[in-house]
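Step one of this worksheet: look at the structure below.
What you see is the complex with one protein chain gone and the rest in place.
Labels for the chains are A, B and C, by order of writing; each one numbers its residues from 1.
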Amino acid sequence: MIILRPKVRFKVPIEAECISPDVFSDKSMDEIRKLEILYGNKRKPLGELFEIEEGQGDGETIKMEGDMSRVKHVGAQMSKGRIEIEGDIGMHLGREMSGGEILVRGNAGDWLGAEMKGGLITVHGRVGNLAGAGYRGSKVGMKGGTIIVNGDAGREVGELMRRGVIAVTGSLGEFTGALMTGGTIVCFGKLGGRAGAGMERGTILSFDRPSFLPTFKRSCVYRPTFVPLLLNSLRKYGLPIKREYLEGSYERYDGDIASLGRGEILVWVGS
Amino acid sequence: MRLLLNTGRTVDQGVSMERGKTSSEYFEKVAVAFIHPDDMKELGIDEGDAVRIETDFGSTVLKCVKGGTEKGTIFVPMGPWANVLTGPNTEGSGMPSLKGLTAEISGTKEKVTTLDDILRMLGG
Amino acid sequence: MGEVYKNVVCPFCGCLCDDLEVVVENGKVVSTKNACPISKTKFLDHSKDRAKPQVRKDGKLIEVSMEEAINKAAQILKESEFPLIYGLSSTESDAQRLAVELAEFIGGSIDSTASTCHGPTIVAAQGCGAVKCTLGEVKNRADLVIFWGCNPAEAHIRHSVRYSVTPQGMYVRGKKERFIVHVDVRETRTSRMADMFVKVEPGKDYELLSALRAVIKGYEVGDVAGVPAEMIKQLAERMKGCRFGIIFFGMGLTMSSGKHMNIDAALRLVRDLNDHTKFTITPMRGHFNVAGAGEVLTWITGYPFAVNFSRGYPNYNPGEFSAVDLLFRGECDAALILASDPVAHFPIGASQHLAKIPTVVIDPKVSLTSLIAEVVIPCAIAGIESEGTAYRMDGVPLRLRKVVDSPYPTDREILEGILRRMKGC
Partner (left out) sequence: MLIKNGLVYDPLNGIEGEKMDIFVKDGKIVESGDGGETIDASGFVVLPGGVDIHSHVVGSKVNLGRLMRPEDHRKDPVPKTEITRSGVGYTVPTTYITGYRYALMGYTTVMEAAVPPLGARHAHEELNDIPMVDKGAFILMGSNHFVMKYVAEGDLEKLKNFVGWLLKATKGYAIKLVNPGGVENWKWGRNVNSLDDKVENYGVTPREIVRSLAKVNEELGLPHSIHVHCNNLGSPGNSSTLIETVGSIGAEMGGPGSGESTNETLKGTAERIHITHIQFNSYGGEDWATISSAAEEVAKTLNKKKNATCDLGQVIFDDATTMTADGPWQHKLYKLTGNKWYNSDVEMEVGAGIVPYTFKPKSLVNAVQWMIGLEVALLVEDPWRVVLTTDHPNGGPFYHYPKVIAWLMSKKAREETLGKIHKSALSRSTLPSIEREYSLYEMAIVTRAGPAKLLGLKNKGHLGVGADADIAIYEFKENDIEGSFSRAKYVIKDGEVVVKDGRIVKEHWGRTFLVNPKGELMDEMKEEFSKYYTVSLDNYPVQPEYLPRCEVVPCR
């Protein structure tokens, strides 16, 4: 395990996609210290800004401690290993990752897991806007993997999502799952307004009754067979899954009929 | 009383801006809040009275102008006074919250906030 | 009798009216013809309230030589680790090109006033495209004109006369052959020109646009956003049934709740309508050359605003590299403000950071930003005292004219000066 701690309070943003198990895995401590990152517009060696030491444990684990709210792109495109973050972390954490695991005990910035293809991100804290979303201009956002947020999340979470699962225990901002073409978003807290705006396909599961766009049509109350399966598979992440959720009925809203309209918002209506 | 705040352009704001942003005309045309007559009645204020407006982001005193907006909403022309009330968080969009803000409004005996006051708030 | 300049392009708003007549006597504009009240004031008062070269010393702005101000600006940018260049919209395209070059050279971020204006429009268009046309198409063909969340009667004063409501076009002869709709949260002077006013609940434009899309696809919806179902249906029928329709939209859509998603819905609505008839959409751009800022940035960097050069190549991300965000998060450590006045228009929570960091302002006039600046560099007024290119709201480029001499160098010359000094040392 490699442990990183900021040496100073960062005044300007840091771009540090080299902080990734894929990059660290075949490097010596010395080589790791020399990896280049961007401090504002200056290229600097990682070791100049971070205290780096070797700790006990798995070789493919990176641990970061401290206030890293200005450190961006950590774990970008990672495919393996594990990053543990104790503290706040900046934007683009785990963007386009395809495998491995990221755990945050603190808040995470915008574009968490944007366009990710696989792997797991768990955040115990607040998550910014556009988690699991697509970057501007992209046709597709998250294509696979899992994002678990034990806390609140911002706007446009899961925008343009095609596959994978996002589960949030707290409240979500507006436009959750906007323009999504597949995948599943589970909201245990308060689902913000305009959820599923423009969605073509995919599922938003809510245990709170949201306000619906006028372009979602109530279709039925039923017990979708996949819901217990999905919830059971999410149990291991310590989510607040009640027994009633597994056995309950769900009210189904089809939408967004302004768009293709083959998506659904399922609202738990009790057992 | 709680009203919905919008900000935006007006001809007067545009013309007076071209006159000069430190001009008294700019102050006259921009340090104002357009309020619906019904809401004015409820607030117990007349045209020309000072009103204090407060949002989640800040608070300022403006001169009331009658009409030019719907009941339940107030309109403040784009400018430094509106800026005290608007929200800088763009929520990942680049666009701050400049329209559709919730504002608390009340009549006041205070003087209308001056440009100098605002510059002081800026720390400039 | 002074010198008369005909067909001058107006450097105020995105309409870029190019039929102004400007009379100059003794180096001053003495009268204008065809200009709207704002334009007229801009021309007549061009010499008033001018900025002076200043540098802040011991907390006070002190008048200095141009040379000293430009040197100081270069020094500030050179020492910065994460500078921001912002504005660009009230100058011509050569100056904008140099601003991009400077941003690239210093590895900074560059953003135009679009980010707090039609940035959401661009973001939405990047998602789904847009069906647009030049303003002459509207004049010649449009029999249905919808103004949505905009107020041209106050913000784009001659728009309705030159392009959209009253002009005699090739196939549509004047207002009587056009149906004008105004959709807004309040009745304004623009509503008075309209044949139909649709009052939408504040912050509910997205719902109304979505509902229209659904109705056009053949679905039924109820009352939406405070608009009765019957009216929505009527509007949808008009849209489908016109020969050539256009939506002009403004900050009532881009700034209100929903932001770029409102535009996304509007663009898709118009796209859908092209299955039935010809339908187009065009944003009402504010500053006279904010469209040009987007064009120039795009042809040099690939991206229209919110661009960062820290990596030595352009990176784009509104919300990350847009000015309000960089300031609100307190990330940039120096700023160069060009051809705009953020302190007059940004939420104070963003401007406060500008007052904290060394800020360089290039502006012909005393602006609010110049009052909190570290360095003030006065410049010629583009389109009155210097020429260059500006792009109309529909992308049509026109050449701005110089009608009087300026006591100050042009934006282009100042930026060249800063670049030269930076490259020199």
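FYI, a contact is a pair of C-beta atoms (placed from the backbone, for glycine too) under 8 Å apart; a residue touches a chain by one contact, two chains touch by 3 or more.
For clarity, every value in this text was computed on a predicted model and none was experimentally measured.
Here is the thing to keep in mind: the chain we left out touches A, C in the whole complex. Which of C:31, C:47, C:166 or C:277 touches the hidden chain is settled by the complete complex: it is C:277.
Only one of C:72, C:162 or C:260 touches the chain withheld from this view, namely C:162. When the full complex is taken into account, the listed residue touching the unshown chain is C:134, out of C:47, C:71, C:134 or C:234. Although one chain is not displayed, chain C still touches it through residues 6-7, 9, 18-19, 93, 97, 101, 104, 122, 125-137, 139-141, 162-163, 168-171, 243-244, 271, 274, 277-278, 280, 294-295, 298-304, 309, 311-316, 387, 389, 391, 395-399.
Residues 134-139 of chain A touch the missing chain (whole complex, contact as defined above).
Assume only the chains that are shown with their structure count from here on.
Chain contact topology: the protein chains form a complete graph, every chain touching every other one.
Averaging C-alpha coordinates per chain places the centre of chain B 22 Å away from that of chain C. Averaging C-alpha coordinates per chain places the centre of chain A 39 Å away from that of chain B.
One finds 35 Å separating the Cα centroids of chain A and chain C. Looking at chain A, residues 110-111, 129-130, 156 sit in touch with two or more other chains.
Contact of a single residue of chain C with at least two other chains is seen at positions 123, 257, 318-320.
On the side of chain B, the complex with chain C involves touching residues 4, 6, 8-11, 14-15, 17-23, 57-58, 68-70, 73, 75, 78-80, 83-84, 86-100, 115, 118-119, 121-124. Of all the residues in chain C, the ones that touch chain B in their complex are 12, 37-38, 41-42, 45, 48-49, 111, 115-116, 119-120, 123, 151, 154-155, 157, 185-188, 199, 202-203, 251-252, 254-257, 259-260, 286, 305-306, 318-320, 322, 324-325, 327-328, 341, 343-352, 354-356, 365-368, 371-372. The part of chain A that touches chain C in the complex is made up of residues 11-13, 15, 38-42, 70, 91, 110-111, 129-130, 135-137, 156, 174-175, 178-179, 194, 197-198, 213-215, 217, 256-259.
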